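Here the complex is missing a single protein chain, while all its other protein chains stay put.
Showing chain A:
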């Protein structure tokens, strides 16, 4: 039985894998101890669970368990990385390089740091969502302390050439940070091979629970240090105080273990379904895939349906398919997605886009259902779109006489 609405918003969050839930459950009522309690069995059980999880989380990204700091999620990890490095390396410089299409957790943290005296370069991206590596290199100055480039973009799924980027950073003695939230557990991420010094990610994007994430901090060549942003009991080697969320951490570990073992198979399966969905929707006239099709996460597709508005589309099949739109016509100052705008899309196409994010539990049947629902709604809305009528009549849109402007 098909459960409606079909969930295709896995970039926003993923459902908890039942195997993860099973791992978590004993730590709520049975092994409920504080992982910092060193004097009794309850504490030891909790600590053992955290130790195991730290190994599992580290293994997913090729790190050493000592390099994993648990946080409340990727947002906190991004904050800790950027603010922590900015404070710790103040003697060296105040310059950070990032991109225009980072997650708000990075962009807004950079904006905050600018108020505290940071100088931030926001690199532009091309139509594919990629930065110019020469531009990156020439942006580096003697004051540069950090390059922060996301591994994969949350809206369009494009995957950055992280190894080339980190090689440039390394050549100039600059730290390399990457928000790996969308990539971890979906495609192979290896902090050593990829040359990443700090990496932020979150459990709820890989079938773990919300409220737990991690920051990877390199310990060798170079040994990276960050200034703690949370003071208190000195948990997580002093870098992130606060009683550990043991059930969530145990689940995070299990989720990482599952992802590590199933990623390859899952990626192939999702890639095939994504391509089926995408190819079917591209049969509609005037539809375009946003971002890179070659360098992309296997489960993501961002498509613009010209002459219909994204939010209207969502209203059409909202009860049948749950996904998200690049349009934000809901606020007092509506803006289309800044990521799509950064790719060079006009307002019209940016407002006409939908993000399809497949996941571990997506079925072939759901994809077929989605193809039908989206196709029907696009056709229906185009029937009542004045722009579509003009397009079909061959009217030059740039020469339209508006009744007012």
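Simple rule for what comes next: a contact is a pair of C-beta atoms (placed from the backbone, for glycine too) under 8 Å apart; a residue touches a chain by one contact, two chains touch by 3 or more; residues count from 1.
The criterion applied here is as follows: contacts and distances are computed from a predicted model.
Participant: One chain is missing here; what is its name in UniProt, given the choices "Iron-sulfur cluster assembly scaffold protein", "FtsW/RodA/SpoVE family cell cycle protein", "Glutathione transport system permease protein GsiC" or "Nitrite reductase"?
Facilitator: So the chain that does not appear here would be "Iron-sulfur cluster assembly scaffold protein", according to UniProt.
Participant: Using the definition of touch stated at the top, determine which of A:79, A:209 or A:327 touches the missing chain.
Facilitator: Of these options, the touching residue for the absent chain is A:327.
Participant: Which listed residue, A:81, A:308, A:339 or A:378, touches the chain dropped from view?
Facilitator: In the complete complex, the chain left out is touched by residue A:308.
Participant: Of the residues A:116, A:272, A:376 or A:400, I need the one that contacts the missing chain.
Facilitator: In the full complex, the listed residue that touches the missing chain is A:400.
Participant: Go through chain A and note every residue touching the omitted chain.
Facilitator: Touch with the absent chain occurs at residues 307-309, 311-312, 315-316, 327, 329-332, 334, 336, 347-348, 351, 383-389, 400-405.
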